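Missing here is one protein chain; the remaining ones are kept as they sit in the complex.
Should a chain be cited, it is by its letter among A, B and C, assigned in written order, with residues numbered from 1 in that chain.
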Amino acid sequence: MPKTVRVTIWNEGRHEKSHPEVAKVYPKGIHGALAAGLSKQPGLTVVKTATLDEDEEHGLSEKVLAKTDVLTWWGHMAHHEVADAIVERVHKHVLEGMGLIVLHSGHYSKIFRKLMGTGCGLKWREAAEQERLWVVRPGHPIVEGLGEYLELPHTEMYGEFFDIPQPDELILISWFEGGDVFRSGCCWNRGGGKVFYFRPGHETFPIYYDKNVLRLLGNACRWAARPAGSSYSLACPNVAVPLNPIPKKK
Amino acid sequence: MPKTVRVTIWNEGRHEKSHPEVAKVYPKGIHGALAAGLSKQPGLTVVKTATLDEDEEHGLSEKVLAKTDVLTWWGHMAHHEVADAIVERVHKHVLEGMGLIVLHSGHYSKIFRKLMGTGCGLKWREAAEQERLWVVRPGHPIVEGLGEYLELPHTEMYGEFFDIPQPDELILISWFEGGDVFRSGCCWNRGGGKVFYFRPGHETFPIYYDKNVLRLLGNACRWAARPAGSSYSLACPNVAVPLNPIPKKK
Amino acid sequence: MPKTVRVTIWNEGRHEKSHPEVAKVYPKGIHGALAAGLSKQPGLTVVKTATLDEDEEHGLSEKVLAKTDVLTWWGHMAHHEVADAIVERVHKHVLEGMGLIVLHSGHYSKIFRKLMGTGCGLKWREAAEQERLWVVRPGHPIVEGLGEYLELPHTEMYGEFFDIPQPDELILISWFEGGDVFRSGCCWNRGGGKVFYFRPGHETFPIYYDKNVLRLLGNACRWAARPAGSSYSLACPNVAVPLNPIPKKK
Partner (left out) sequence: MPKTVRVTIWNEGRHEKSHPEVAKVYPKGIHGALAAGLSKQPGLTVVKTATLDEDEEHGLSEKVLAKTDVLTWWGHMAHHEVADAIVERVHKHVLEGMGLIVLHSGHYSKIFRKLMGTGCGLKWREAAEQERLWVVRPGHPIVEGLGEYLELPHTEMYGEFFDIPQPDELILISWFEGGDVFRSGCCWNRGGGKVFYFRPGHETFPIYYDKNVLRLLGNACRWAARPAGSSYSLACPNVAVPLNPIPKKK
């Protein structure tokens, strides 16, 4: 793990401008709340926030990603406006070792669907219902310092079937008042990089101010940061000279 | 499992036209050899072979895929010529339950990379070396009736690191004379469908006439065929009415 | 898969004798209800029921197991009375390819704990609450013909954390009225054999008469039956003669 994990926080940043009720909950944007909250977590430094509309690269230049150990991703209403070239760039960085934390409605983002290879659909309901996230992998670094479950009084519901590849590690399962369950904390390895999906985070609820959520996301950022010196490479090389001699056939 | 598994065999079909040494090994194309060999396996019927150049849809119309339980895929020199619309179509059918068997150099096909979400690179060497594929999952239907290993006298080598997501099931690991190993038989679940990657099959070697290879591929086709009546759906529906009443908060 | 899967149904069979309210629900024992229900499922034949007290081998002689493709296991109050030698015998048969379906309170049986290697603890509550089992692996043979979920009006609750190794395949997640979730349908591979754990089945509720539960258990029995001709062996052989010559070192 790098000594200090450098986190870049990406947010679509549209709801906050167009919906006063969202601006009220997140006056500095979801990215602003996450930046403030994650900055206080141990072992992390938030190097930058970035948003869809800040420039043609959505704030995710090569230079920015080169200095990013872990990228967090929140998007919802404008997934289709993220340029394919930027998706390719983020994808390449993930495979080469950058951690990626995909949040809530990011399940339908181009980058998450590209990394998963599945449809990434789910069921949803906006009824401000209670959610309880049960830990099904005690001892995992992502739930360090948390108890048997997290509880959120009001959330948008996401329900199964969640169309993802079987997680390499399943950490959290959500219970919802209305009768649904959801795999809410899921880990995958992709190339040399790590991906974590975390379910909660609807734009009208103050989820990203919650102490436990921030602790968990801080844990996730440290978990997703890769050690230096990986042998991963995107190449497909011809290794014409074998390491061991190939016997002549009679 | 459907009573008789309907298999469609897709092949790029270019090497056979442009390289006489390939045409000599596969005078009816790789698809022709696979069609002949798989037709003799129990429980299968080869409904069609299809190739890149046969029409604008590469022989993979909606009508064809609708009648396909399992699709096999061989490609190499023209991956980039496969139309994106056809890749999307095949992807959708896999998620909805069609089995997909990806062969050898198909590791770099658009459809395999899309389903995996990784780079899918590997090492390779053309030295006609011996390969031994060890079974690491005895009892799995894909290796039914085969022994502890399969052996091929001359193959192109593929070596690790193979840039794939961790397989849901790892069935075969290859040993090569020149000092390399490879995860040669890998299973994944994607949506409602199953994907199997099988390594051997270079165009200049008569791999797809090998009795054990054909038995294994026949097993794989039966394994990849999905039962009817799956609840999978690509939708992302709003389920506004909860199954259980949501208590009013005080 | 064998043509007809030969199922042996094992039941502790004590509650039915000592508790009138259980005898009322299961007058022929839990084994009797399962035998009647599974006999009607396609592709199965119930060759025998067996109980703890029927003889010194609990009805599980070598002869019985040798003719068993899949064994189902229900136990609760007398796990510790199952002879270690019989546990060893069942374990050996599972590794050699016999399927095992562990039911409900069987989570704490000797055989399940031996196969898992973990504590197998969980939370529980008897409050006759509603359970909804969500399918998280559509297309899997175990949920063939079932919809998006199963529902049971009154069940004993089992809650997370369920102390099991990460399932090779997670099929079902339960939602309970009282606020808990549970991994209720889990698959593991052990040696040449397959293990499936299915949560519902408290002795005071008529769970094993439920049409959907029986369909699912029938599916599970067919899924757990292994193909013939597996290369699995319990031995640890010295293979002194290498398959390839080992070059002399200079």
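Just so it is clear, a contact is a pair of C-beta atoms (placed from the backbone, for glycine too) under 8 Å apart; a residue touches a chain by one contact, two chains touch by 3 or more.
Nothing here was measured: the structure is a model prediction, and the numbers come from that model.
In terms of the touch definition stated at the top, the absent chain reaches A, B, C within the entire complex.
Only one of C:69, C:180 or C:210 touches the chain withheld from this view, namely C:180.
In the complete complex, the hidden chain is touched by one of B:96, B:180 or B:210, namely B:180. Subunit C meets the missing chain through residues 95, 108, 114-119, 121-127, 129, 153, 157, 159, 161, 163, 165-166, 168, 177-180, 188-191, 231-240, 242-247, 249.
Panel shows subunit B; residues 132, 134-138, 148, 159-162, 166, 169-170, 173-176, 179-181, 183, 245, 247 of it touch the chain omitted from the view. The chain not displayed touches subunit A at residues 1, 97, 130, 132, 135, 137-139, 141, 143-148, 168-169, 177, 189, 191-194, 226-232, 243-244.
Quick note on the criterion: only the chains that are shown with their structure count from here on.
Rotation angle for the C-alpha superposition of subunit A on subunit B: 180 degrees, rounded in steps of 5.
Measuring from the averaged C-alpha position of subunit A to that of subunit B gives a distance of 30 Å.
Annotation for subunit B: residues touching 2 or more other chains are 168, 177, 189, 191, 231-232, 243-244.
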